[in-house]
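The other protein chains are all here in position, but one chain of the complex has been omitted.
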Amino acid sequence: MSISLDEVRHIAALARLGISDERAQLAAEELTSILAHMQVLTRVDDERAAGSDTDGKTGMTLRPDLGPPIPLLRAPAFFAPEMREGFFLVPRLATHEDPEPSP
Amino acid sequence: MSVRETVESPRAADSVASGAFEMVVGLEVHVQLLTRTKAFCRCATDFGAPPNTNVCPVCLGLPGALPVLNEHVVDLALRAAIALDCEIHPVSIFARKNYFYPDLPKGYQISQYDRPLATAGRLTTDATGETAASTVRITRVHIEEDAGKSVHDRFAGVSAIDLNRAGVPLIEIVSEPDIRSAAAAGAYLRALKQLLEYLEVSDVNMEEGSLRVDANVSARPVGASTLGTKTELKNLNSFSAVERALDAEFARQCALLGAGQRVMQQTLLWDAGSAAVRPARSKEESHDYRYFPDPDLPPLLVDRARIKRVRNDLPELPAARKARYRETFGLGAYDADVLTAERSLGSYFEEVARAHRDSKTAANWVMGEVRAALNARRLEIDRFPVRPADVAELLDLVASGTLSGTAAKRVFALMAETGDRASQIAAREGLAQVRDDAALREWIEQVIAEHEPEATRCARGERKLLGVLVGFVMKKSKGRADPKRVNQLLAERLGV
Partner (left out) sequence: MTETGFGSHSPEGTVAEIRASVTAGRRSPRDIVDHSFARAAQVRAGADGLNAILWSDIAVAHNEAAALEPRLNGPDAPLLAGVPIVVKDNIATVGSPTTCGSRILAGYHSPFEATAVSRLRDAGAIAVGKTNLDEFAMGSSTEFSAFGRTKHPLDPRLVPGGSSGGSAAAVAAGITPAALGSETGGSVRQPAAFCGIVGVKPTYGRVSRYGLVAFASSLDQIGVFGAHVDDAAAVLQAIAGRDGLDATSSDAPVPDYGEYPPTLRGLVIGKPREYFPHQLDPRIADLCERALDRCRELGAAVREVSLPHTELAIPVYYIVAPAEASSNLARFDGVRYGLRVTDHGLRGMYEATRSSGFGPEVTRRILLGTYVLSAGYYDAYYAKAMRARTLIATDFDEVFRSGVDVLFTPTTPTTAFAAGSRTDPYQMYLSDIFTVTANLAGIPALSLPIGRIDGLPVGGQLLAPHFAEQRLLGVARLLEHSLGAEAHR
């Protein structure tokens, strides 16, 4: 199966990757070619492989509901791109912009 | 793009009888769990700390940090699931729900998805004035982590992100679409809140966001067995908002269906100000969360021993407590209902009743004065300065005749204001009851002098005026006179 340019644009949007049309076209070809090699998986016998995802696996170890917190050797202000009054700042979300005045 | 667009809502609504349709509602309730530390790291869960101070490499989503699940989260989730009669799954899986949002540090939320902790439970609500008793089936109870907070109105042009809440543990309780009216939704939510409070699983405080409700609602012709297209209602900030939003949305859907139009499946935000719904997001935004099992977290195994331990440690639940109040304290059904509505109020009452012994009086005071004071001050009972022992002391003073009922109310008001004890206030304010005959006679003489005509008529046989005169004496004494004794002395004095 081949991956269309629209599908590449869709997954690039999901992954928040801004890619040019040229790059998207190339990606469509590359992904199509890579996924062609994955066709061998269609031969996998699901019956034989099913049901083994968690059987016999050890479960996770839990931790007690106790501190202290894992220390930060540098405060967020040292690595944050933009901070004010202790908050990380980001551009205002489109859905929270002030409503446009009605015409 | 303006977000003020509205949803379709035909004007012809009035002409459509919504009686032809039935409301079908399912509720999704998110509950913040009462743990000391977050779900997957050791940061504190305190509410109200300065921004980004309860954070660490894990909840900031720093490169290389890994989640480790808090055991108490599992136990609290189990407590809720067991109390909701759910089937507990010995193996459950944490998945990643992938989406970008600035308050979601890792770019995914850790949440149980296709293998939740518990499924197939139920919650029974009692009959109330408006609704019959009913059972709502619970689809699932699962564990997940909370996101941080985005603050949009603090700084101009930018959003501010606080990650103190990121990683705080939640359970989501999803109901089947078994609810048929806004009132029934309210009853379900109140019963659920009451249960969770009893279980000490959560603060269940909607204002602080420790309990959040989303509603799925659809309409279908009465008698139909298939479900109509549903919409999801968000931004429901109180139980009454849930009820009003459901009624409004149901009316909108009925109007659409009645006009032969279709309901579009979408997420809607309730706007309490305009009492209407509006679309939550732009329509082109597609959602594909790409769930897959979180490889950082092996399966959660819950063995029988853990379930048994949690079950054995379950606190007394509302129905059992109600029965006990009727039996042990001799309360009527209504009083028992009111006092068990909130676990903390009931516990307060029990302490008063145990210290004061007259449980009926204790019940009346807690249901009356105490609740009124809490409402007036918008206080949680845990933070109320008047403790149960203080109320008991006050009631003892009334019982011994030291304080009149009227004086006791004034003393209580001052107790709530100052936090001082009843005996201190009574002494300081001179509110202790006056039973000294000489003092009482002096007030009586003054009243007779000031109300000569009434006194004369009373002495001539208009006995009903005696009460009026007693009232004048009480007023003159600023409520301190012992009314029984005044009554006796006044009757003697007027010879009636």
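Side notes on the structure shown:
So that you can tell them apart, the chains are marked A and B in the order they are listed, and the count of residues begins at 1 in each.
Definition applied: a contact is a pair of C-beta atoms (placed from the backbone, for glycine too) under 8 Å apart; a residue touches a chain by one contact, two chains touch by 3 or more.
A quick note: this is a predicted structure, and the numbers were derived from the prediction, not measured.
Across B:D46, B:E208, B:D288 or B:E450, the single residue that touches the chain missing here is B:D288.
Seen across the whole complex, the unshown chain contacts subunit A at 3, 7-8, 10-12, 14-19, 23, 27, 30-31, 33-35, 37-38, 40-42, 44, 46, 48-50, 52-53, 60-61, 63, 70-76, 78-82, 88, 90-94. Within subunit B, the residues in touch with the undisplayed chain are 57, 60-69, 96, 98, 100, 102, 105-108, 159, 161, 163, 288, 290-292, 294-298.
Methods note: only the chains that are shown with their structure count from here on.
Touching subunit B in their complex are the following residues of subunit A: 10, 14, 16, 54, 57-72, 76, 84-97, 99-100. Taken together, the subunit B residues at the contact with subunit A in this complex read 1-4, 35-37, 41-44, 50-58, 60, 65, 68-74, 91, 93, 100, 102, 150-152, 154-155, 157-163, 281-282, 286, 288, 290, 297-301.
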